[in-house]
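Note that this complex is displayed minus one protein chain, with the remaining chains in position.
Showing subunit A:
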Amino acid sequence: MRVPYSWLRDYVALPDGTTAFAVADKLTQTGGGKLETIERVGEGLSGPLVVGKVAAIEELTGFKKPIRHCQVVVTAAADGPGSAADPQLIVCGARNFAVGDHVVVALPGAVLPGDFKIAARKTYSRDSNGMICSARELGLGEDHDGIIVLPADSPVGADAIAYLGLDDEVIEFEVTPDRGYTLSLRGIAREAATAFDVPFQDPAGIQTPEADDSGYPVRVEDPAGCDVFVARTVTGIDPRALSPLWMQRRLQMSGMRPISLIVDIANYVMLELGQPIHTYDRQRLSGPIVVRRARAGEVLETLDGGERRLDPADLLITDDSGPIGLAGVMGGASTEIHDGSTEVVVEAAHFQATSIAKTVRRHKLPSEAAKRFERDADPGAAAAAAQRVVDLLVELAGGTAEPGVTVIGAVTRPAALTIPWTYPGRVAGVDYTREEVERRLHQVGCDLEAAGDDDLVVTPPSWRADLRDPNDLAEEVIRLEGFDRLPSTLPKATAGTGYTHAQRIRRRVGTALASAGYVEVLAYPFLGQADLDALGLPENDPRRITVPLANPISEEQPSMRTTLLPGLLAALRRNVGRGTADLALFEQGLVFHPRKDAAPVAPRLTVERRPTDEELASLDAALPRQPRRVAVVLSGLREPAGWWGPGRPAGWQDAIQAARIIADACRVELEISQDQHEPWHPGRCARLAVNGRLVGHAGELHPRVVAELGLPPRTAAMELELDRMIPAEEVLTQAPGISSMPVATQDVALVVDAAVPEHDVEAALREGAGALLESVRLFDVYTGERIGEGRKSLAFALRFRAPDRTLTAEEASQARDSAVELAASRTGAVLRS
């Protein structure tokens, strides 16, 4: 809401010297409106700028365009018969004025917006001591067709800056949806008067005539949708009458374009009182105005030229010809005011907010009128607003008010609320006095009545439909008393138990990966077909079943992710593109899977009571599954090259190791086995499982995927479902017994088939070695001629220790032999000789 400061002051007796900023700041504090910007109009404009009168015009010819050399009287003393002391000679290229017209003259020394300095000069071979100004040159608007011709009663010689209100400020307030009444000068002025504790002159506080039945006939068939309808008629309007400059100026400063006198008056009154006005050309109306819902198949051409196919829920203004307006949203073209209109029917009505809101959304047709109706316009302002329009049409357009006054319906106020007078204080935590509470509620416009010693019956004013609950009233008291009155007290929360073990694990996983050299990325969780294709996912891959968005940011990525990899790989590529080659990235976040057999629509439950558990369960059943995953991607060197030697490239091993790091953080045992799964390299892909349940995959990416995505060669990745890694119950580490007896070490080298997983050999050794075994560690893998093709040699260091004695060499050897024996029977391992 843009509020010209000079206009605001018409209704509020602000103390002298109060600045626009002071008002805006104060209203920001009290909640009357939040300061967005203050715009200084006439910025860069300085005088002398005066009202002048054209005394003579000499037409100059012989130039590219006709030029006028004018004599302009610019002092009051010179504006009389016989006084010629003054006329200034000014060259002017405009032609829309005549001798005797009053104009705006910038005299030498003046500066116009855009640092346009006016000086005496010679032009078109004539002296020119100033400039006759157009609206655009003064920053008054875009009109540059001609110069401004002022009314004949404008005082010659007067300072035009003051006369035209060129020196003004416009405060732009953010208006929250609950405070529709502040979409008007009236509402803002009321708040300002309260904030400064000064008198408020209500522009709606004017006399309105009694309704009679001689006004324009109106029938409201849907009183729920339209509870008040006021119609007035003005005839004999001079179609040539122009909007006065001050009105144009105020409309402009308020962000509206002056159009024609009748339209400007309607807009002006809307801005002033917050009551949207519609004007009909009476000669284009046929029969009574009827307010009703649309019928199937009806069509309306709105005055923006759009053809609207109406919905039966749309509230309409109609006459015998059919629909002539979308009530409260936009008028129809057929009854629109036009250049020659001389008779006007003025509509000031009140429409139900939700009906208007639905029509606006249905037709995607926001308007200034709808904006106010959606936010509960004041039904009590309709009669006064209609009167204001009538008065202005009479005054400015030479019209005649017809005596008939149509008023349908009656103004209703919001329901009265009964609250203890101490209630606002209880909400605030402040001991307000009863006087403070009553005074503030009065200032808001409420009527109060005592009920017993403790209670107040509060009836909100017609413009405050938002005051529906005791807390709404409390807010009014608290905000007007000032939020700075609130003390700062700290409640004692119920004793907590800290983080859940799942929360601790999630944090531990992040810390563990970062400690291992991974950098966390938080990618947008959107993806598209191309992302899934690039990963080479088969047609039936569950990751292709996504949750689509109706209005995605980008058509390329219209769905919620089912895998973290596209986002991570994009970040990897971005980093590579920016010159960082050695990368290890991770992300922890949700993926989204539609539930099989889910209801197509999440129901809209009641808000009048707690929904039942079954109802709540039906909501969650409709939502997609949203498990948390962790993924890593790596490329370049995992360990950098340096003066110590060459670096070590990142590879499948690191990706799988990342899963082990996560498993450690989760305190679960990770089971790793060979697998084939897109988008991984079919020979370098590990299946990750916990307690036999698949949790994810890791390894090197498929070369086709690498090529498709333009990734560095041998890019590796791991992705697993963290939720499946987190045990339902916290796993407590069991402290081991520590033996101080000496260790006995035995090394074995076992030759197995190249296809035998190391894990199987190691597991067999572990099991076969028995209780004395302390650890097994693989320290070498050998393949080569010496052991034959298709074979590999695995060298393990076995450490044995007894809790209570020094092991003999025989004991250690025996344990080793049984370990080897089991490995041999399980995996075909042969001791390397």
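The rule is simple: a residue touches a chain if its C-beta (ideal position, glycine included) is under 8 Å from a C-beta of that chain, and two chains touch if they have at least 3 such contacts; residues count from 1.
As a working rule, contacts and distances are computed from a predicted model.
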item	value
Chain not present in the shown complex, as UniProt names it (candidates "Phenylalanine--tRNA ligase alpha subunit", "4Fe-4S dicluster domain-containing protein", "Dipeptide transport system permease protein DppC" or "3-isopropylmalate dehydratase small subunit")	"Phenylalanine--tRNA ligase alpha subunit"
Selected from A:Thr61, A:Gln207 or A:Ser488 as touching the chain missing from the view	A:Ser488
Sole contact to the chain not displayed, among A:Arg295, A:His338 or A:Arg574	A:Arg574
Residue among A:Gly642, A:Gly692, A:Pro736 or A:Gly790 touching the omitted chain	A:Gly642
Residue of A:Thr123, A:Thr511, A:Ser673 or A:Thr806 in touch with the missing chain, whole complex considered	A:Thr511
Absent-chain contact - pick from A:Met1, A:Ala204 or A:Ala523	A:Ala523
Residues belonging to subunit A that touch the chain removed from view	28-31, 34, 176-179, 353-354, 357-358, 361, 371, 374-375, 426-430, 469-472, 474-475, 478-479, 483-484, 486-500, 503, 507, 510-511, 513-525, 547-553, 560, 568, 570-571, 574-575, 578, 580, 582-585, 588-590, 592, 600-611, 616, 619-620, 622-624, 626, 638-640, 642-644
